[in-house]
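This structure is in structure tokens; I'll ask about it shortly.
All protein chains of the complex are present and in place, except for one that has been dropped.
Right, chain A next:
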Amino acid sequence: MSEPADTQLVPPSSVVLVSGGSRGLGLAIVTDLLDAGVRVAAFARTITPELEKLAAEHPDRVHVGSVDVTDLRAAQSFVREVEQRLGPIDGIVNNAAMGQDSLHAHTATEDIARIIETNLTAPLQLTRLVIRRMLAKGLRGRIVNITSICGQRGFPGLVAYSATKGGMDAATRSLARELGGRMLVNSVAPGFFASEMSAVLGPTQLDQIVRRTPTGHLTEPVEVTPVVRMLLREHTNINGQVIVVDGAASI
């Protein structure tokens, strides 16, 4: 469909939904957005004490819930709760994901299905749910998909995981086109973190990545949060892009 461009600017997001917001990068994103004065709705399978503490500190600006991202019905009622408490959602960060650490030949088929459901199907459905509500209300908004350098470069032991991350990067581009400037849609693709999911690579592989990284260190969540915040809050013309944050390890 070729239509006249929508030239109205997309305002900064004021109510942001963050999936997988209870630990690691997700928790760092929630913390950073709260510091920036944004209202934040965060869900995760398990609410950690860290997330509970944030909710207690900002009772009027945070809504948290225990929701499995693959449970669409639960996600739907969470979104309704959020809208009642914080107002209409005009930003979403698709961060919830599960890792992988197994050679493709020896990964159980049900595990492959679970990785795809959690990392690809669920965020696409959550995004659909939220953009339907935004479109219905005539809202403009921002979408940030947290993907991974795995979507662009190969790493052993992460075949299904990489497929989902590359899939989300591809969806980002098509969604940016489809939403015709009403919403800005981008991916942020971090390199490997020292903690959490990148424990998947094992110490030898991580040492190798550090040696090959011009900045000399693995990515830290606090090095990624400003980029997410910029995409949600700043007036830029960045749309349909994948921004890699990996210290040039992959260059």
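The definition used in the following text is that contacts are C-beta pairs under 8 Å (C-beta built on N, C-alpha and C of every residue); 3 or more make two chains touch, one makes a residue touch a chain; residues count from 1.
To be clear about the criterion, contacts and distances are computed from a predicted model.
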Chain excluded from display, named as in UniProt, from "Glutamine-binding protein glutamine transport system permease", "Cation:proton antiporter", "Cytochrome d ubiquinol oxidase subunit II" or "Carrier domain-containing protein": "Carrier domain-containing protein"
Contacting the left-out chain in the complete assembly, out of A:68, A:83, A:111 or A:220: A:111
Residue numbers in chain A that touch the chain omitted from display: 101-103, 105-108, 111, 156-157, 200, 202, 204
